[in-house]
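Have a look at this one before I ask anything.
The complex is shown incomplete by one protein chain, all other protein chains being positioned as in the whole.
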Amino acid sequence: MALECEGLSIDIGGTSVVRDVSLSVGDGERVGLIGSSGSGKSMIVRSVMGLLPPTAHVSGSVRLHGNELAGLDDASMSLLRGSAIGMVFQNPQNALNPVLTVAQQIELPLRLHYDLSGGERRARVLRMLGKVGLPESFADRSVMALSGGQQQRVGIATALVTSPRMIIADEPTTALDATTQRQIVDLLRELVDELGASMLFITHDFAVLSRATTRCYVLHEGRIVESGSTDGILDHPRTTYAKTLVEAAKALSLHVEEGNGDE
Amino acid sequence: MTNRSRSVYARKRSPWRSIGIVMRSVWARGTGKFSLIVLAIWLVVSLVSLFWTPHSLWATDGYHVWSSPSRAHWLGTDGTGADIASWLMAGAGVDLLIAVLTVVVALAIGLLLTACMVARSTVLSRGSVVLIDALISIPTILVALMLAVPFGASVGVIVAACGLSYGLNMARVCRPQALRVANSSFVESARHSGVGAWRVFMRHVVPNIRSVMMVQLSLSAGTAVLAEAGLTYLGVGVPSGVPSWGHSLATSAKFITVYPLTVVWIGGCVTIAVIALNLLGDALRDASDPLTNPALRQVDYGA
């Protein structure tokens, strides 16, 4: 198993936001976690990454490739972040460091984890730019000078530059327009598969989910209410909550395009 | 999202009830309790000093100048033999007056400028922003010195200089929030339904910047006390012969070779009073924010 959570509960400031969540991501598997905003899905991935504020109280077990992460201090977690797990953020505009250039942003995990020469890092960054479909000439531009879609490509390049075996994508398409959404999802899927990595993909949108994942968990008010193959849940949602989410997704062109072609 | 939760204020029905809740909630905090107790003692001492001080302020004892603390003179006597403790008590009243007046002036100037900044007229809104940007970098003391040249040292000079500076500061701090409210849809619709500009301002904008304002004002009160001490020491604050904490501190500066601990007591009093005012600001902010104080939410939605 690439990632296993068991009995994960999270309290922030006395409020319980995640209750007894268990989920797993197999090696090379792309798994979704879907729920509306406020359902606690971001909290789950942030607790896996060790990004929750120090005031949060986390209990339960999180195993990455069989190694227990719960109880590790920030220094030990920082050795895994950016090398064993990469993360793509929701809104690149708010997450990319605005004072860096594209190359400086992408090479940050390399700098922090590997002892490479400047030339080697540069070569790696340029190769990564090619993979995410950005021209090499972008390397020395400011990250703020790019469009939202381009910024998210930089975000993906940063998450993947160290070839981590586990990728966490926290609503990577929410801040983008519909066409760009699909491009980004396809790119992410392609790169993760090419790397042979596993991915946990968070979204509130079934249409995006069906394109990105094969299996998924439905999260409602901090609990997992349903799980199974993405297509299965999309076709036959069992709980009312999953039904609402599916209804909402059907209204979106992304799914309709895949299903019927027109309409 | 913030706007929705803040606009709760706009539907508030009984101001007195929510003031009661806020004060109780301030009292419930350790720091809030400390500042309320200190402020209460300050107020009582000020009131008492109007009628009674251990010695008359003007009773000078020529045989006991610069004397160390004794049972008769708790903090000793100054160069004219006057009782330092009595002057400190009387100074409490003057400084309380300065703090209160400064808050009033700063509030008036701050509200006026904020109103100008969110006004529809471009001349007013642009002009006030430009005015604030230009004037904010002029230090309080420079204003005080300019005023002190024609008017001489007086309480009015301190209040005018501090009120102007802190009012400018308050307007600048309140600006983003005030603009957000002024451009919001509910203010827009209020305007369309013919509500006057000033009414919109008092009804919608002011309640939304209230918590920022309260923090700024209580900080201003504390800073005014510190400014009084500095200005009076420099001779452009409270005129000589009028008791004030600045006067007491200046006296204690000369005391340093006689009985240094007097310096500690007097400065300590001023510091504790300023701490109380600063803490009150923080406590008021937390207590008056419906996001952190559930008791307030019930009032707002209730009825």
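Chains: A and B, in written order; residue numbering restarts at 1 for each.
In the analysis below, a contact is a pair of C-beta atoms (placed from the backbone, for glycine too) under 8 Å apart; a residue touches a chain by one contact, two chains touch by 3 or more.
Criterion: contacts and distances are computed from a predicted model.
Asker: What name does the UniProt record list for the absent chain among "Oligopeptide ABC transporter permease OppB", "Cytochrome C oxidase subunit IV", "Heme exporter protein C" or "Anti-sigma factor antagonist"?
Answerer: Choosing among "Oligopeptide ABC transporter permease OppB", "Cytochrome C oxidase subunit IV", "Heme exporter protein C" or "Anti-sigma factor antagonist", the correct UniProt name is "Oligopeptide ABC transporter permease OppB".
Asker: Could you tell me which of the visible chains the hidden chain touches?
Answerer: A, B
Asker: For a quick check of understanding: of B:Gly32, B:Gly163 or B:Gly222, which residue touches the chain that isn't displayed?
Answerer: B:Gly222
Asker: Of A:Pro98, A:Gly130, A:Gly196 or A:Gly232, which residue touches the hidden chain?
Answerer: Residue touching the chain left out of view: A:Pro98.
Asker: Taking the full complex into account, find the residue in A:Phe89, A:Phe138, A:Tyr217 or A:Tyr241 that is in contact with the omitted chain.
Answerer: Result: among the candidates, A:Phe89 touches the missing chain.
Asker: In the complete complex, which positions of subunit B touch the hidden chain?
Answerer: Within subunit B, the residues that touch the unshown chain are 130, 133-142, 145-150, 176, 179, 222, 226-227, 229-231, 233-236, 246, 249-250, 252-253, 256-257, 260, 263-264, 266-267, 270-272, 274-275, 278-279.
Asker: What residues on subunit A make contact with the chain left out of this view?
Answerer: Counting only subunit A, the missing chain is touched by 46, 49-51, 53-54, 74-75, 78-79, 81-83, 86-87, 89-91, 94-99, 108-109, 112-113, 142, 144-145, 155, 158-159.
The working rule: only the chains that are shown with their structure count from here on.
Asker: Using Cα averages as centroids, what's the distance between subunit A and subunit B in whole Å?
Answerer: Subunit A and subunit B have C-alpha centres separated by 50 Å.
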